[in-house]
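Only a single protein chain was left out; the remaining protein chains are all shown in position.
Order of writing sets the labels: A, B and C. Residues in every chain begin at 1.
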Amino acid sequence: MSTIISLPDQSTARIPKVNFITKENGLLSWLLTGDHKRIAMLYLASITFFFAIGGALAGLIRLELLTPQSDLMATDTYNKVFTMHGVVMIFLFLVPSVPATLGNFLIPIMIGAKDLALPKINLLSWYLYVAGGIMVLYTMAAGGVDTGWTFTTPLSTHYLNTNVLSTGIAIFIAGFSSIFTGLNFIVTIHKMRAPGMTWFRLPLFVWSHYAASILMVLGTPVLAIALVLVILERTMGIGVFDAAKGGDPILFQHLFWFYSHPAVYIMILPGMGVISEVISTFSRKRVFGYTAVAFSSVAIAVFGFFVWEHHMFIMGVSTYSTLVFSLLTMLVAVPSAIKIFNWSFTLYKGSITFETPMLYAFGFMGLFTIGGLTGVFLGTTGTDIHLTETYFIVAHFHFVMVGGMLMAFLAGIHFWWPKMTGRMYPEKISQLAALITFIGFNFTFFPQFILGTLGMPRRYAAYPAEFQVLNVFSTAGATILGVGYLLPILYLTWSLRYGEIAGNNPWQATGLEWQIQSPPLTENFAEIPIVDHDAYDYDWLERKHVHEREVTSV
Amino acid sequence: MEQQVDATGFAMWLFLLTEIMFFGGLFTAYLIYRNWYYPAFVAGSHQLSILWGTLNTGVLITSSFTMAMGVWCAETRRKGGLVLCLVLTFLLGLVFLGIKTIEYSEKIEKHHVPGFHYSLKSFTDPNSDEAAKTAGDKPLPLDMARHTEMYFGLYFAMTGMHALHMIIGIAILAFMIVRAQAGAYTTGHITFVENFGLYWHFVDIVWIFLFPLLYLISRHG
Amino acid sequence: MSAPHQTHGHTQTENGNEHGEHLHIVPPRIYIIVGTTLLIFTAITVWASYLELGVFNPVIALFIACLKATIVVLFFMHVKYSSKLTKLTVGAGLFTFLTLIAMTLADYFTRAWGRW
Partner (left out) sequence: MDHISQVLWQFLIKWLTNFSLYPPEASKIAPQMDALYFFMVLVSLIGMTIVILLVAGFSILYSKKRHPVAVQIEGSTLLEATWTIIPLGLFLIMFVWGALVYFRVYTPPANAMNIYVVGKQWMWKAEHPGGQHEINALHIPTGRPIQLTIISQDVFHSFSIPAFRVKREAIPGRYTSVWFEATKTGTYHLFCTQYCGTNHSAMIGEIVVLTPDDYKKWLADSTSGMSLAQNGERLFASLSCAACHNGRADSRGPSLAGVFGTRLPLANGQSALADEAYLREAILNPSEHVTQGYSPIMPTYQGQISEDGVISLVEYIKNLHSNDRVEQTLNTTTLLPEGEGKAASASAAAGPTSAKQGMVKQ
């Protein structure tokens, strides 16, 4: 198989002595760092930890669902397990995954800056994340919570005596971590671009992070106030969500989904940014319709705020308002379609190679297309009646979040691993892992579409026996998927020490991050670059190489 | 450095956007229930002292003014003026919270705190209650009277969140006074003062809306 | 939304523009006028609430509140003298705030529709 990997001569290659990792030593130098790259590494370690916890909980869920009866655990235990799975995966993994790790690491470098605009706020956001994480761990240790990650009132306010308060506080804190990350990105992208780095020379990765950041800044506080009101309702009984006192429990859902629908765009948009970078690099081509892809990100961010009620179509909201929200949902589906087609046509007349990040990107495109299209089923008012609150929605959500976001995250981690660590991951085994993940994923979640259509409700610890076969398929698939996720953790750790030296630009990619040493210097650039070319300009790269060769030969 | 100064100002504005949305949820809830339970909201609002409310609005606006003057002093490097303005802002902030405490304790005495032995007496029997009597309230039917609890729930949630912002602001002010005394903001590094000013004015704006929404619902006959 | 604006295309010039923002010092005279205006408006809004105006009571109260808030934003918070970006940011916040309120109320106000 032909490849574009170009590594330096391994016998003479060295990791640069001075880089952001070796600059200072000691735990304290990490814990008090202002360096966006180190904070990204801190984030990477902590979200991997929480991903492992969330993954283990997912394993328990699938094991329980192997049989129709609730025999592995009692129903309330099962309820706690899926609640904690949701809370951990969404608030502690998916929301910060790409932005806080890859975004943190790359955005300043991609725009030619030395750091994010507000390094201290960046560090603060990591500490808030950790504080939120510790609260979640405390919640689990104290016996968990069983509200479901959606905290539906009045169940969460009056009918449960599990640790709703600590979970609410945890999410509140983690939410502020996400607000600070988003705020930092927006400021950085506006104010810190290198000379010549105009808006339309920005890599699409930066565009999609910009769009996601808008959602983080404007959406998250509404979740925060919804949680504050839940906490006040529980502690004081102010009645805002209490039907007995004249409150409307549906109001909570309005406030909750005002954040939590845009939140799925917060999760998926950065992933889309990764895919743009990967597909361009491995087909050696400028992204087809750069402006369309850039603006579709912003369109998703804007329209994302107008569609939240599609989570509530059957909940007794006004039938007339469902029309508006359903129509707007259709509009927000279009930018995603635009992106998929533009990525497909980026391949056209390219020169394509199939390294691991590209395989993950292909996986993303396939799974995200399914996830997106099934989203239209749920955004259409008529079919939503039958499909909502069943396994269809579970499958849809996991296709977008796990099939989409997690694939993109893994694509990005593999793609920038050489930049972050200076070493390559092992190519063959990682391609295998990508394949295993893809197969395992489909085995796990595709049967759930059929289960949902058949009517199996979500969040059931026990279910009618006729659904067992498909559930067994799903659980079997989950074990394959588990292997697919375990492998990267193992071989990436291995490669930290034994991986091949990557050199500055193993992929021959055009981004500014590839023109500096790997791992980068603490200040990223020895001198601030002056940008004189568009993103994904492979001719420029070619000219640069020719120029460099001339210089060396002289 | 200039880039940094610029960036923090912009960041402060973005942070204020999150604050707007944070209060946005409360305002949404308020509008819905006020629309549903208007008589209860009227009766509830008559329990608030318009004198204290107006006074507090004046106090807060004045504190915004002294804060703005403080920023001006920092800009023009007048150390004494800056310290004076900050101290005045600090004191006015405390006065605001003091008045708020008086108001809260009145509510606690009358059992108007939702969830804690909430009492409907002032609403079902307005003659027994000074404030309701002065406002000329008619007795509310029991079902509507019960919804005054919603009014007070929102009252405490909204003014409580606002007061929390005030407390945070006052704490930062105390820190700033010490730093200003040492001359930290009168050598050209005014970003912190400016950004804090933005925050303080924002808190003022929230109150500018809370005041008519909570205190001034139908004061006439 | 705070979609990037063409004029911010060049960071250099952008910084140049923003520089002016910090050099603009609002004279205390304006602060005094603004502060007094705000106090007068407070008095007016209290006075107006005692008048019998029907539906216009809340309208006037909110109108005055909006006016006061605008004055605070423009002068105390210096937005009048700030860059386009700041103005855009304020606009974006207002827009999303109104979206939240308007679209939530859209549900509540149309619930009774169709039942006539």
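Basically, contacts are C-beta pairs under 8 Å (C-beta built on N, C-alpha and C of every residue); 3 or more make two chains touch, one makes a residue touch a chain.
Source: prediction; values computed, not measured.
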| item | value |
| --- | --- |
| Hidden-chain contact residue, picked from the options A:Leu323, A:Leu490, A:Ile530 or A:Val546 | A:Leu323 |
| Options A:Ala13, A:Ile385 or A:Leu490, residue touching the unrepresented chain | A:Ile385 |
| Absent-chain contact - pick from A:Thr22, A:Thr75 or A:Thr235 | A:Thr75 |
| Sites on chain A contacted by the missing partner chain, in the whole complex | 2-4, 70, 75-76, 79, 146, 148, 150, 152, 154-155, 158-160, 243-244, 246, 249-250, 283-286, 288-292, 313-316, 319, 322-323, 326-327, 330-331, 333-334, 337-338, 340-342, 344-345, 347-354, 362, 365-366, 369-370, 373-374, 376-377, 380-386, 388-390, 450, 453-455, 457-464, 466, 469, 472, 538-539 |
| Interface with the unshown chain - residue positions in chain B | 36-37, 39, 124, 139-144, 146 |
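Keep this in mind: only the chains that are shown with their structure count from here on.
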| item | value |
| --- | --- |
| Contact-richer chain pair [A-C vs A-B] | A-B |
| Distance between chain centroids, defined by C-alpha means - chain A, chain B (Å) | 38 |
| Two or more partner chains touched - positions in chain B | 3, 6, 10, 14, 17, 20-21, 24-25, 28, 32 |
| Multi-partner residues of chain C (at least 2 other chains) | 15, 85, 92-93, 96, 100, 104, 108 |
| List of chain B residues in touch with chain A within their complex | 3-4, 6-8, 10-11, 14-15, 17-26, 28-29, 32-33, 36-37, 113-116, 146-147, 149-150, 152-154, 156-157, 161 |
| Of all residues in chain B, those that touch chain C in their complex | 2-3, 5-6, 9-10, 13-14, 16-17, 20-21, 24-25, 27-28, 31-32, 35, 50, 54, 57-58, 61-62, 64-65, 67-69, 72, 75-76, 197-198, 201-202, 204-205, 208-209, 211-213, 216-221 |
| Residue ranges of chain A in contact with chain C within the complex | 186, 190-195, 197-200, 210, 214, 218, 222, 250-251, 254-255, 258, 298, 301-302, 305-306, 309, 317-321, 324-325 |
